[in-house]
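A single protein chain has been omitted from the complex, and every remaining protein chain is retained in its original position.
Right, subunit A next:
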Amino acid sequence: MFPSSLQKGQHQTALLLEDKRYNFFSVQAFSSPLTFPLQHCNPSSPLLSAVPTKPKHYRPPVKKKEGNAAKYITRTKAIHYLQINLSTFRKLCILKGVFTREPKKKVDGNHKTYYHMKDILFHAHDPLLEKLRITMKKAGTENERDDMLIDECAPEQMQEDSFEEGFNVDYLKVYYGKLFPHAEIFKWMSYGNDGKHLACDQSYFGRREFSFTLDNDVYLRFLSFNSLTDLEKAIKEKCPFKIDIGPVYSVDPAKRHAYAQGANNVFKPVERELVFDIDMSDYDDVRYCCTGADVCLDCWPLMTIAIKVMDTALRDDFGFNHILWVYSGRRGVHCWVCDGRARRLTNEQRTSVVEYFRVYKGNENCDKKVSLPGQALHPFLAKCYTDVLKIFFEEILINRQSLFANEERMDRILNLIPDEAIISDLRNRWHENRRLSTSKEDINKVRWEQLKHLLQSGKHKVQGLRRCVEEIVFSYTYPRLDMEVSKHMNHLLKSPFCVHPKTGRVCIPIDPNCCEDFDPTSVPTLAKLLRQLNLGGPNENIVNEWERTSLSESVRFFQISFLQPLLKTCKEEKESSYNAKIQKSKNSLTW
């Protein structure tokens, strides 16, 4: 086999290569890590054309072959040169962005795939290659070897598993490099201040806090960037596992210490989107399919309800228009209300808005978590009850969560009824119909109807019980907000289009108008996106790489349904406030 000294140092390697070139190619399928000194790897080098040459024919690099033969290399040769197998080569091409080329004159035949020699040379020493070789070696089997020998004739024979599901830094690098919509995020965060208009505040974007959570759990807070290029560069360089977005401060947050010296602290948040965070783990007492961090299609409707209820109220009641809903990547949703009015709310006003939404008052030491006193429901609650909660509860949740399926679950519901007589009555009835041959599906419905009937029938229309049916429905469906996130301007929230490090899922926007159709289990994942990148060849019509992948739908939605209207409003606001100012100054002049 190969001399082990080969790996030791470049000099030795170089020597070996010159002397034993023959040997070398006889074991070309050998896939051990190799380091090639560059000077031996020029295109004309016999090494690549695989034609054995004697040392005396050796020509210095400058005088080698010219033209296409020097510029291009076929895939097989590239693979041999890099000492990797086909699938690893493909990975490399995606991760590093190496594309196939179409030379005018195809030196080695028409049916072959060509690459720029320069590209291949450039990557010959990439540390990534080393990593890939190691993984390849681990998985090294007979059939890998076959893989190497397959020629270019079957280029579409993609291996589905060439990108394993999940999360790793190399994937993330490519994601930030090619897919993450930097420009869109920048546009959004600038709120029209990146324009030429006189009313634009050029410092606006630079005062926004970003924070990165890095690979090694390093947490960088108070980062700020002055331009799109700055932002993009930092993200690509640092490759953060998580990007959080904070408020816009009165001064550049990166220079906050310089300002903190002054007696009256001028470093303070001045603008912040009104944000909401709804997390499935807060619903653990009303879902039986999963707990904690897991979600499935049986409990996801709870999130759908939350989106529907909140979205309508934010628009109709509070009059907000620019609302972005984002999947949090795992088990919840985030909401960004971006209207100027919302961004300028004080902490106290934010608190009042979350309080307006809060129905759920219980803590761990009270069974009854929702109480709806008063003669009538507030119009907002009444509306969301009839429009959303009731329907979802009766049509979907009762069955999907089997809310009445066993003793324990029934008890939980009975606990919400303050009347002993009714409880025992219901318990008896439910006990009876246990033996009834109704199918599992129906039993929940039947029991619910019984409960409703009993509570709403004439004789029980007493104080305290009137609201009971509603209270049960509210307990089981009404959105549960993480209040702290919304109350303070300086709370951070994960940026859209981040990738969740645990699931590999991308935090894509959700269209509130068809949030019923959103399926958390089928959102684009890092691996899926890279695979899609891999499949598509170069395409002249494509400006952004994400257009080749299923991310395009999300980015387009973000642009068209959210960003464009938002920027339009920002522009209008700018112009009108500017005009008002001009008007005012004119008036004061004439006066």
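The definition used in the following text is that a residue touches a chain if its C-beta (ideal position, glycine included) is under 8 Å from a C-beta of that chain, and two chains touch if they have at least 3 such contacts; residues count from 1.
Going forward, contacts and distances are computed from a predicted model.
Selecting from "Trm112p-domain-containing protein", "Cytoplasmic tRNA 2-thiolation protein 1", "Origin recognition complex subunit 3" or "DNA primase large subunit C-terminal domain-containing protein", the unshown chain of this assembly corresponds to "DNA primase large subunit C-terminal domain-containing protein" (UniProt protein name).
Screening A:275, A:310 or A:353 for touch with the missing chain picks out A:353. When you scan A:282, A:553 or A:573 for touch with the missing chain, the hit is A:282. For the options A:341, A:452 or A:466, the residue in contact with the chain missing from this view is A:341.
Contact with the chain that does not appear here is found for just one residue of A:382, A:560 or A:580, A:382. Mapped onto subunit A, the footprint of the missing chain covers residues 217, 219, 263-264, 282, 284-285, 316-320, 341, 345-346, 348-349, 351-353, 355-356, 358, 360-369, 374-382, 480, 483-484.
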